[in-house]
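Have a look at this one.
Every protein chain except one is present and positioned as in the full complex.
Labels A and B are assigned to the chains in the order they are written; within every chain, residues are numbered from 1.
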């Protein structure tokens, strides 16, 4: 129900992309109490000229693999949880060939009533009815 | 001015996708007082490995056609309007071959000043000047 959007350069091979997506999901589980089955993500592969990322903003040095991860999730996570989320994504992705500088993350929040995971029911009602 | 983002598997035929998009738009009209001409949507077709949707989260059973609809719109809709929106999207889509479990919806809200629908004018100013 967090929904992750990964914007990655199209030259990345499938394994690299899958590892990033997995890093995001497992980090959400580890730092933000997301269930393993609560897994929703879209991967948008873009040619270089359609993925504009400054190579140096924030005093880091990015490679041609630089990617952007946007995560929409419920409001309520603390600043410290968000910090742990950032660290965890990078730590997990680094184990699979990612450079720490190459992953930019942006979060956006909404409310519990803003999610429906099927059958036309608000998720909040699904929870209280089961 | 609601902006809908549809993330659908690339194997879906054009009619199926169009019916989902239409279900979203007509449901926004019916449940959220959106005008018929207030119609903005983007459809992103993704190969299976780029559209990650858990097949069972929320106690539903999703097929390979499972899709995600994100809607950005003005804050101010009530919880009950959002519930009716979810139900309506599914009801309309079901009339065109969609399974009720296959449509996940996420909403995000912004303010009236956050929209410009052309000519460099804020929408809020357009309304008060006409």
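Following the convention adopted for this analysis, a residue touches a chain if its C-beta (ideal position, glycine included) is under 8 Å from a C-beta of that chain, and two chains touch if they have at least 3 such contacts.
What you are looking at is a predicted structure, and each value in this text was computed from that prediction instead of being measured.
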| item | value |
| --- | --- |
| Touch with the omitted chain, as defined above, among A:74, A:101 or A:126 | A:101 |
| Residues of subunit B in contact with the chain not shown | 1, 3, 14, 18, 21, 35, 37-45, 72, 108, 110, 113-123, 125-126, 130 |
| Touching residues (missing chain, whole complex) on subunit A | 7, 44, 46, 49-54, 56-60, 62, 68, 70, 79, 82-83, 86-91, 100-109 |
